[in-house]
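Excluded from the complex is one protein chain; the other protein chains are retained at their positions.
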Amino acid sequence: MPEVLLEIKNLIINFYTYRGIVKAINGVNLTIKKGEFFGLVGETGCGKSVTASAILNLVQNPGKIERGEILFKGKDILSMNEDEIRDRIRGKEITMIMQHPVAALNPVIKNGHQIAEALSKKMSEGEVKKRVIQLLKEVNIPEPEKIANQYPHQLSGGMAQRVMIAMMLSSKPSLLIADEPTTALDVSIQAQVLRLLKDLIEKHKASVLLITHDLSVVAETCDRVGVMYAGDMVEVGEVDQITNNPKHPYTIGLMRAIPSDYRKELVGIRGSVPDLVNPPPGCRFHPRCDYARDICKEKKPKTIQVESNHTVACFLYEGRKSG
Amino acid sequence: MTFRDYVVKRMALFVVVIIGVVTVTFLLSHVIPADPVGAILGENAPQELVEKTERQLGLDLPLHQQYIRYMKGMVHWDFGISLRTQKPVSKDLKTYFPATLELVMLSMLIAITCGIGLGILSAVKRNKMPDNISRIFSLIGISMPAFWLGLLFILILYYHLGIIPAGGRLSPRISPPLTVTGLYTVDSLIAGEFRTFWDALYHLLGPALVLGWIQTAYICRVTRSSMLEVFNEEYIRTARIKGLKEKIVIFRHAFRNAAIPVITMVGISFGYLLEGSVLTETVFAYPGLGRYSVNSFLSLDLNAVVGSVTLIAICYALSNLIVDLVYGFLDPRVKY
Partner (left out) sequence: MEDLRNTIASWKRKHSSEISDAKEIIHMVKKSPLSIAGLCIVLALVFVAISAPYIAPYDPIAMCLNNRLASPSMIHLLGTDELGRDILSRIIYGTGVALKIMIIVLMIDLPLGVLLGITAGYFGGWIDEIIMRVADIFMAFPRLILAMAIGAALGPSLVNTMIAIAITMWPTYARLARGETLSIKERTFIEAEKALGTSKARVLLSSILPLCSSTTIVRATLDMGNVIRIAAGMSFLGLGAQPPTPEWGLMVSTGRGFLINQWWVPTFPGFAILLAVFGFNLLGDGIRDVSDPHLRRGG
């Protein structure tokens, strides 16, 4: 049984906006094991990116982490002081790549220098240059010397994402968070970048937290999947379990919405995403749920284990073992 | 567009603007004024004197000939004789311009160092005490009438506290250094006359602090808002994710991008300083181009008016050109 690398316990995050308090993350639990490719899926606005930011303790104003623990290799990141996180965790043990790679690079600094920033301070200038070129080659960038000397706005989306990957894998992190890394890229480039990521991760034996709203990407690359809805983790399981045996009504709805050969019509989930300033009481999904009962409107469902490695937060499965 | 294209385009615009400026000044000084001769000589001047003055000023020629004569003089930097000082206007300009240049440069130095420093501090400590104080201070600074602040400084710093001198560029018993640049501070340093240097600086203090305070306010505001905008950008997030020290994030990543609008503001500030020098020099009796131009306006000394306005406008256009070129050079998105 591979050891647990990251464990998020009961994370609660609120955003204090002028419209009111947005209860963005409502008590999320998540476990990622060593060497595991974990997919986090959900609609836009369900809190996936905020959860990722929380892992690095980089939740931006006006967001605030109210409660919870984020245990990385046993130590709680949220109770570390800023210097420790900056020196040991960010850019070293845990790194992140994001959705818009060109925007994520500083427009007035050359690409090579930006990668060099992520490297150890102890290397000499010549060593740094060599390493940067080597990193660029690893991510299959042609003419690495030329690219290193250019500026980010001269790169295409796919190239920029490779530069980001090179930058973020340079320190051989234990966990790479990938927040919608291919969403803004052309479909043909998407597959390339994903494959590259998978290869590099296997090579470095790192774990990945892949955040996406695209279920097909998850099905292809992930080992385990977590489904989020409106700030709650509603279902977690192995990728086969989630795709073939979804338990939570929301997951079922998601699976049904994917067009396939033997289902001609597009079936959506009725209703729309709730306003998190005034979220629905009890289970946040109940207004859109075909199986909702009275208890769903009053109490928040506990997480229940339905099979090994597969948990779900829904009153439908009450009576089985608690997870 | 390559950098070279950008430079060429910008220089062409500069030339067009200069020609336009000169033309507008001509229109303002030769076409519109009702009776410049009457203003100079008074209502009851004898006819021959009026005609003589008219000929002297070239006012008897048809308009387009006046324009040509004017442009010809322009190229040789000849604006004619100042009716007020009875010296060639270009000589007057040469005497007074360095004084203003010195004042403007010192004020700009104060404004850039204090403004950028305060602006960055303000942005980093957003909504906390240093930010709130600096915002109020800047808001007051840009609302301040320069001439009134000058008077206050004279009242408090000169009369009550004796910190700044009464006026002028140098104390009565100190003679100016040998002219190399015309800037007393620089020239006295070159000549090694330290007493003269401190005296010149002492006289610059009052007006430079007034102008400097006001421009610090403008630059501080732009720096602050530019930094805040940059802080919201994705690449700042990337820098933090990389675990870089906050100082590096602020200066190497944020400020290098935020600097671009700040540089534009510095160019605009230069224009405000030229404006401000007009008011401040009048208040502090500082013998610079600003005071000269005001006196020219008030006495309808046409040649001097044309000369000073043209010089000021050209300086301003030049500073804008330099700012644009520097901006094009710094931002790689323009270059490549």
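For reference, chains read A and B in written order, and residue numbers begin at 1 within each chain.
As a working rule, a contact is a pair of C-beta atoms (placed from the backbone, for glycine too) under 8 Å apart; a residue touches a chain by one contact, two chains touch by 3 or more.
Note that the structure is a prediction, hence the values are computed from the model and not measured.
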### Summary
Of B:L13, B:L157, B:L201 or B:I260, the residue touching the omitted chain is B:L13
### Query
Hey, which of B:V7, B:L101, B:C114 or B:I142 is the one touching the hidden chain?
B:I142
### Query
With respect to the chain omitted from the figure, which of B:V7, B:L228 or B:L325 is a touching residue?
B:L228
### Query
Which residue numbers on subunit B touch the omitted chain?
13, 16-18, 20-21, 24-25, 28-29, 32-34, 127, 139-140, 142-148, 151-152, 154-155, 159, 225, 228-229, 232, 271-272, 274-275, 278-279, 282-283, 293-294, 297-298, 300, 305, 309, 312-313, 316-317, 320
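The rule is short, and it goes like this: only the chains that are shown with their structure count from here on.
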### Query
Counting in whole Å, what is the centre-to-centre distance of subunit A and subunit B, each centre being its mean C-alpha position?
54
### subunit A-touching residues of subunit B, taken from the complex the two chains share
233-235, 237-245, 252-253, 256-257, 330-333, 336
### In the complex, subunit A residues that touch subunit B
56, 58, 85-87, 89-92, 95-96, 98, 100, 103-109, 117-118, 150-151, 153-154, 164, 167-168
